[in-house]
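Of the protein chains in this complex, one is absent; all others appear in place.
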């Protein structure tokens, strides 16, 4: 109950805060919410099920391109779920093959699939715009009458998607299946002996993770009007890993706070120094040395054991 | 669309703005407020590739802009107001690029934004500039502006686009070097622009592109692609970008060596910020390059160009005066200088006062036609097409002689022109 109240409070706070947010932060918090959905998806695979993937950009990009290309000829209301499904379907396909491996091999296989996906986007340049990508016309970004190129509707849409994703995530980890996922992470052999099918569990977790990633990619395309290959590059597979670790792997709220903190870390450091990468690098080292469980993970360890 | 459309509905933000303005009125009174408006500096945002793949260009784009800014302020600024440029790093990444546009426009309150080079950053950022209704002047040479892909707020008045550059090269290449051309280009959008437009232009000149070698963007070694160049090739046309370009040129040299080789014509993009006297590049002697502006100072260089060189701190070889090994990106960076002066001309023509006049600024730039060579346009005269938001300038072909680039041909403005593909002036703001 306490947990549900806390998550609802966050959504409420994000709803309330928009009245006072200055314009710059207004857009960026909306962006962070969408990226947090991506990070939550990553967390389902990595934080809860223990699947360390370096190929999630493929799922994000699948959602982004499916929606971005579909919206040329279909309404956004149809293109958005299409992108979500594309992310899930891509994750399912990758999972069927990649989940035959584990550990570091799984990491590399997902990386390779994502790299192949990235090159495919470049190869079909006439369709995808190659490395340059393409912009979505303003008319194409009308979601059921909401103009997503305007700040207000964009923020509210982001919040709606984020809110649903957050509560669904909470429900997932508190369900029986959520506990089986964690069991896979902690001890696969033992869960197998208890009668759970590891492959099936992991495949479902990865597909859900892909659904989240695809949703984030699709929403990003509609909200910010740009689809490009850089979102399929390896960097965008590493980023959700960082956000999740920063916020706390295996916590529901961690991905959001990780993404939020990381964004402002880069944003603020770039105004202080030219060497913004240095700040990020040092921050990561400090974090991993002194708070290896991430923000929420550390809080959970220090007393708030009820945090999901 | 009606002009008052921008603030037609009282959004959350305009209400806030109204409150602040009301507060200012209450405190300082109306005349004081006006006064503050007219003498405060004009703020321009510069979207800079300080880190990431574009960093070699970014550094020179910053230096050129600083030099131009100094010149501009010494001459009295814009409309008598001093000018300030705020540089913000975009990491050469489209996502960060769009955030930077936002930051410059909303947080710093910049009057206009300019400066990005890499096409994917421009395309990723332009939608946001359009939404924020801030003039966005790119220095990218991409065909994305004139192709009609972007919006009313995005313009490219400082540098000729790649389609025009490539088209202008074809007559001279086919008539002087040979008619059977093999092209080597990177397998992504920039390379595809070269492939499509040069192939068409060569055919229009009665020549023929006999082979097209697309190199994967992640490649670091090229030797195994060269045997695919047909033996009957008369002209080898190469354009590569990225950190591996020097490898490409060197390996090409190893491949041909002292043996028989076709005429070689390349785009200087491959060797921007690279010393032509680098070891392994000797075989480039006698080959030809496209240049946007001649890196090596020519005997007939104009006074304006010599002054520009001195102001930016570039010597007669195109290197930094502080470090002769630090080579500039001379064929591209002039666009920053010229774009800043176009902003000045546009703002003065529009009677620009505050961000409320941004629309007038865009219209003033759209109304521009000829730009004459001089201090404000050291690269040469140009013609601006207000409908396509694209400028057309002269292009140069230079031959490598003794490690220096000697100009052998200058194209006319008409050589690069093509039919309009868009009329941005009919689009709403």
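Think of it as A and B in the order they're written, each chain with its own count starting at 1.
Operating definition for what follows: contacts are C-beta pairs under 8 Å (C-beta built on N, C-alpha and C of every residue); 3 or more make two chains touch, one makes a residue touch a chain.
Keep in mind that, in the parts below, contacts and distances are computed from a predicted model.
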item	value
Among "Ferritin", "glycine dehydrogenase (aminomethyl-transferring)", "Amino acid/amide ABC transporter membrane protein 1 (HAAT family)" or "Thioredoxin-like fold domain-containing protein", UniProt-listed name of the chain not shown	"Amino acid/amide ABC transporter membrane protein 1 (HAAT family)"
Option touching the unshown chain, where A:11, A:89, A:119 or A:182 are the choices	A:119
Sole residue of A:51, A:245 or A:259 that reaches the chain not shown, by the stated touch rule	A:245
Residue numbers in chain B that touch the chain omitted from display	51-53, 55-56, 58-59, 187, 213-221, 223-227, 243-247, 250-251, 254-259, 273-275, 278-280, 325-327
Touch residues of chain A, complete complex, unshown partner	52, 97-98, 100-102, 104-105, 107-109, 111-113, 115-116, 119-120, 122-123, 234, 238, 241-242, 245, 249, 274-278, 280-285, 287-289, 292
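As a convention for this text, only the chains that are shown with their structure count from here on.
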item	value
Centroid distance [mean C-alpha coordinates] between chain B and chain A, Å	35
Residue ranges of chain B touching chain A (in the complex, touch as defined)	11-13, 50-51, 88-89, 91, 93-96, 98-99, 102-103, 106-107, 119-120, 123-124, 126-128, 130-131, 142, 144, 149-150, 187-190, 192, 216-218
Partner chain B, residues of chain A touching it in the complex	18-19, 22-24, 27-28, 31, 119, 122-123, 125, 129-136, 138, 149-152, 224-226, 228-231, 266-267, 270, 274, 276-277
